[in-house]
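One protein chain omitted, others in place.
For reference, chains read A and B in written order, and residue numbers begin at 1 within each chain.
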Amino acid sequence: MTFICLMIDIDYLRLIDLSGIAAFAVSGAVAAMRKRLDLFGIFIIAFVTAMGGGTLRDLLIGEAPPVWMFDMWYGLTVGVSTLIVMLFTRQIENFRKTLLFFDSLGLGFFTIVGIEVGLSLNLHPVICVTLGTVTACFGGVIRDISLRTIPVIFQKEVYASACIAGGIFYFAFVYFGADDTWVKVVSISAVFLMRMLAVIFDLRLPNPYRSA
Amino acid sequence: MTFICLMIDIDYLRLIDLSGIAAFAVSGAVAAMRKRLDLFGIFIIAFVTAMGGGTLRDLLIGEAPPVWMFDMWYGLTVGVSTLIVMLFTRQIENFRKTLLFFDSLGLGFFTIVGIEVGLSLNLHPVICVTLGTVTACFGGVIRDISLRTIPVIFQKEVYASACIAGGIFYFAFVYFGADDTWVKVVSISAVFLMRMLAVIFDLRLPNPYRSA
Partner (left out) sequence: MTFICLMIDIDYLRLIDLSGIAAFAVSGAVAAMRKRLDLFGIFIIAFVTAMGGGTLRDLLIGEAPPVWMFDMWYGLTVGVSTLIVMLFTRQIENFRKTLLFFDSLGLGFFTIVGIEVGLSLNLHPVICVTLGTVTACFGGVIRDISLRTIPVIFQKEVYASACIAGGIFYFAFVYFGADDTWVKVVSISAVFLMRMLAVIFDLRLPNPYRSA
């Protein structure tokens, strides 16, 4: 019984994980096609967008090789996502909301994964939140730098901020002694909701520039 | 006798290795001079073009420090190549074919080196081919990103594709039980020929964009 629960639990997390990977890969492939890259370029940008954040986190903590070298499902998910984007370029626009849904879910999920990696190394909460943000956001940063645009998360969107806020939620819940599963569910939901609401209502960070 | 053969074999591989490094360094130095970088900038771009792919591969598999920190021949080869480019800028244009020859040979050689590094870690063939492609191509990617251009291999050239095809050759030959030396010679030649023919006949990957 416990074993079955564990199986379900693992499959459930795996589904979120691969959905997030797929959503990130789609965002990479779409960006690469806008810049008219070739087949190989599109796949590579999809791959670094999806796996770059986790890989950079692993490099920073001295964890190598990264998991995608052992588990072929990651590469396969990226490959299939890229193929779908190339075949259904025009229709993808209509799935904007579906994509945002999975992208936001992935953002929350990867933030918490990064935080828990930091905790397993006994790092300071601030560094754990940093690792969560790196895991969730830096695939997009590498995508934007490769495509010669200033990373979008540095400019106007509530993106990294949602990860940081979710991380603060996480440690606040842990501090007040919440149950482990609840901590995860609530923190992932918090990132997810902040990102969704920010896009829907076009929310931004306070402007650090004085109006001219 | 065996010892002498081994010596010859090592020197032979070393010659290909350093020739490839030199060709990659020249391509980096030429690109840096086109952007009017200063002396230091030209050398650094030549260095990252030549060593970046192997260094990134080593970082990914947790192999550090990279070999160029122990074997000074790498840095020396890059230095001499850069100096030659700076002294003979105009004449370099006339050696276009010679450069293509060594660049393509380096491409094949570094692909197979990357694949064999992956095999030594018991990684999946797909990951081995990935590591081969990273070794051969990502020096050029780092060069292009540093010089603020979208990496050329993401755009139109048969470059990474030649590495991937060569990697497939490699594993096909291994599968059919070919002799180890033959596997290497044929795979390196395959990458070399595909790259040479692609440049000479201006071959490209199929266009993923519908004509307007």
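One rule holds for everything that comes next: a residue touches a chain if its C-beta (ideal position, glycine included) is under 8 Å from a C-beta of that chain, and two chains touch if they have at least 3 such contacts.
Computed from a predicted model, the values in this text were never measured in an experiment.
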{"item": "Selected from B:M72, B:A172 or B:I200 as touching the chain missing from the view", "value": "B:M72"}
{"item": "Of A:L60, A:V80 or A:A172, the residue in touch with the unshown chain", "value": "A:L60"}
{"item": "Option touching the unshown chain, where A:I84, A:L99 or A:I145 are the choices", "value": "A:I145"}
{"item": "Chain not shown: contacting residue from A:M69, A:V85 or A:A160", "value": "A:A160"}
{"item": "Contacts of chain A with the absent chain, listed as residue ranges", "value": "59-62, 121, 123-124, 126-127, 130, 141, 145, 148-151, 153-156, 160-161, 164, 204-210"}
{"item": "Residues belonging to chain B that touch the chain removed from view", "value": "32-33, 35-42, 44-45, 55, 59, 62-66, 68-70, 72, 75, 86, 89, 145-148"}
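Keep in mind that, in the parts below, only the chains that are shown with their structure count from here on.
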{"item": "Distance from the mean Cα position of chain B to that of chain A, given in whole angstrom", "value": "32"}
